[in-house]
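In what follows, a single structure is set out as structure tokens and then discussed.
The block that comes next holds chain A.
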Amino acid sequence: MELLIPAALLLLGGTVSSVFKGRLGNYISSFFSTISSLIICYFSLNVLFFNKVFEERLILAPVYVKLVSPISLPINLSLLHVKMDSLSAFFCLILGVVGFASSIYGFSYVNRYFKKEHLGFYGLNYAFFLCFMYLVLIIYDVFWFIIFWELMTVTSQFLVSYEKEKIAARKAAYKYFCMVKAGSEAIIVSALIIIIILSGMETSFDIVKTCTEKLLAENPILANALLAMLFIGFSVKASLVPFHTWLPDAHPEAPSNVSALLSGVMIKTAVYMFFRLFYFFFKPTIYWGYIVATIGTVTLFTGTMYAILQTDSKRLLAFHSVGQMGYIVLALGASMVLYSMKGEVYAILASAAFAASLYHALNHAMFKSLLFLTAGSVIYRTGLRNLNVLGGLARLMPVTAISALIASLSISGIPPFNGFVSKWLIYSSTIPSFTLLTIYGVIALFISAVTAASFVKYFTTLFTKPSALELKGVKEVPIVMLFSQIFLGVICITLGIYPVLPLTIISPVSKLLFPLGDVLSYVKVLPGIALLKVGFVSINSPLIIAVSLTLISSITAALLPHRIKEFSVWSCGVSFRKYLMNMPADSYFKPFEESFKELYLTGKFLHKVFVEDFIKRYLLSAKVLARGTENFVVMLTVFALIAFLILLFLV
Partner candidate 1 sequence: MKASRIEIFKEALKTGVVTKRYPFEPIEVPEGFRGKPSIDTEKCIGCGACASVCPPNALSIEVDAKRGVKRIMLFLGRCIFCGRCQDVCPTEAIKLSREFELSSLNSKDLYQMVELKMARCEMCGRYYATVRQILFTARNVPKDQRPLLLLCDECRSKVSAKYISYARW
Partner candidate 2 sequence: MPTSIYEVLELMRKYGRIEKIHKDTYIVEVKADKVKDICSILHWKLGGHFSVTVGSDERLINGYFAIYHVFLLDEQKISIIVHTKANPAVPKIPSITPIIPGANWHEREAHDFFGIVFENHPNLERLILPYDWPEKVYPLRKDVSIEELRFKILKPETVKAKAKPEEEYIVPIGPYHPALHEPEYFELYVEGERIVDAKYKGFHVHRGIEKVAEERLTINQIPFIAERICGICGYTHNVAYCQAVEYAANIDVPLRAKYIRSILLEIERIHSHLLWFGVLFHLLGFDTGFMMTWLVREKIMDLAEILTGNRKNYGMNLVGGVRRDINEGKIKLSLETLDHVEYKLRNILSKMLKLKEIMSRTKEIGLLSREEARKLSVVGPVARASGISTDVRKYHPYAAYGELEFKVPVYDAGDVYSRVLVRYDEIFESISMLKQLLKNIPKGDLMAENVEVPEYRKGLGLTEAPRGENIHLVITGRENKVYRWRPRAPSYNNVPSTLVMLKGENLADAPAIIASIDPCFSCTDHVVVVDVKRGTRRTLRLKEISRGRAR
């Protein structure tokens, strides 16, 4: 019973807060979501450290409903089967931590919408959004999963379009809704196929698992077709190329703490489902591994190469979410490929890649939500997102600046921060493998440098280079916002210099899913040192790096103290024009971007040809159908029909 307490709390909080229009609405829902995220953390830590498994079957309605009701429901809707195994626990932990941070942040951040928007509405959606994400992660039943998935999409879409008078927000929300909808229809259809044809109206994950395994043996074509449909469906949510175009529009428009949740957690639910698909329902195969890895590589390349062009702080971060998802998916695919290659070496590499994927998912959740929170703090004080005009905030809001610096260094994988360890796992698992993955690893390494470049841009333009405007009355953000920033910053550093921690919580997941068993048997972890025991030993020691770097730098600083005497900036003897003599963000890295001109042009072309036109066509059809009746049902039926036709072929 206790597993549903957070969900109940969230629902309650949401409903209550929706009553109040003013600040109270925000406070209530933030309070409830904080509490419930803590509870979620508690559960998931229990599962991960003490190998408990929470599982419940909740009877929603007494049995006779089924008898009385005129039409007998084919599926047993009255049963809600939730289970928190180690995989969902892992993602629940992410949800808990990020949810906690962003809820606390929300306490004061959301008040900037006070008198403009209905805060209660925000409260409702925020709480429900958390709740449905939680349910999606713990639900153990295909049908309910779909329901909650849809509800999660809807609530998040409301949050994206929260500032309703902004056309950009409304547009983004609509685009987001339609694209994810299209994806989820693919999911729905394949789910229906599974339920109706294979599993005989049984919707529990376990039974479905058995069925899929049977199908895999009997009719691999159909199995792979289903897998493909599901993969496409979820990769829309995971914003993998070419389905990524909604994300850079949608995420920036939401309130910053919500964007933290979106980028930190929501797109991770798709990763969660990837793990379920490839390691739980189906068996990892080399082909699928290559497909996933390739898509991952393309995604990380595209996302980051576009991120370096951006001059809008949150949009830049959103593009990086795409890129980092690419890393995660690449690692997943790599693990599948390497698993299906024989040999002890490959086993080790495979487990390293598996660990890397989860590890990077965790890290990305942390630093990306931290980045969004810092961007939010800047917006909270200045109301600006434009990197061209902002600047010099490091002197006005130092704590925010430092946490932003930590997050930037983490995401660009500077040792000894957390991004580095997971990226290092990715490289050292891909590059030495004598396969195509080597090249993928090389591209990943290159792209991490590009990430670093674009975050030099992000950090310096926001915080250190002189501003193009006079920023009057800008001061440090309130304590609650600071608290959540510092909290996440500390987590970033801890995950970085102490890789034991994440790897120990990854190991139960691998025990559950990974065919080779515990990753820790291959990836040795001493405190502060992570080794990869392959015929050689690949080593990384973030803790020692951290300690020695701090030691050496502090010793040098002590020996050669930096005596400060201020003097105006050298500007060739003309009176220093602070506002004119600084480089706007879109002048950054121009030569570098020009040297990749061809790539950008092709990207533009492809986007125009495939994505835009596709979306147009889709939106058109959606409009047409919407004219008839509520488009969800209609499309469901339409796609169901199509599915049946497909089936007649396959079975």
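How were these candidates chosen? In short, all candidates are chains of the complex that A comes from, given by their letters.
Convention: a contact is a pair of C-beta atoms (placed from the backbone, for glycine too) under 8 Å apart; a residue touches a chain by one contact, two chains touch by 3 or more; residues count from 1.
Just so it is clear, the structure is predicted and the values come from calculations on it, not from any experiment.
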{"item": "Touching candidate - 1 or 2 - for chain A as found in this complex", "value": "2"}
{"item": "Residues of chain A touching candidate 2 in the complex", "value": "386, 388-389, 468-470, 571-584, 586-587, 590-591"}
